[in-house]
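This is the structure I have questions about; it appears just below.
With one protein chain held back, the other chains of the complex are shown just where they sit.
For chain A:
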Amino acid sequence: MGNPMKIRASAKDGVTEIKILMSHEMETGQRKDANGTVIPAWFINEITAKLDGKTVMQAQWGPSISKNPYLAFKVKGGKAGDKVSVTWVDNRGDTRTDEAAVT
């Protein structure tokens, strides 16, 4: 289920900026351990972000997104108190959803 995401969302001049910091290994599947065994790929591959219940961003990721991924984007509209909800799914089928309120 992973560790909680850090989500910050702030509305200013009619634009809401959403910043998300996820906690995930994002293992590429290219690296080998000390015994030379390939460490299997393990990465977040789908993200859905909603503002006030409406999907504003859907992302698909490969393993070349950095460990503990950061994602920032802006949406027109939104106001203080609106709910931001972010869900990720990784390639093992694990998933996590976190929420935050726009400030």
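Please note the rule applied: a contact is a pair of C-beta atoms (placed from the backbone, for glycine too) under 8 Å apart; a residue touches a chain by one contact, two chains touch by 3 or more; residues count from 1.
Convention: contacts and distances are computed from a predicted model.
The chain not displayed here is annotated in its UniProt record as "Thiosulfate oxidation carrier protein SoxY", chosen from "TIGR03943 family protein", "Sigma-70 family RNA polymerase sigma factor", "ABC transporter ATP-binding protein" or "Thiosulfate oxidation carrier protein SoxY". Chain A residues in contact with the hidden partner, per the touch definition given at the top, are 15, 26, 28, 30-32, 45-46, 54-67, 69-77, 89, 91-93, 95, 97.
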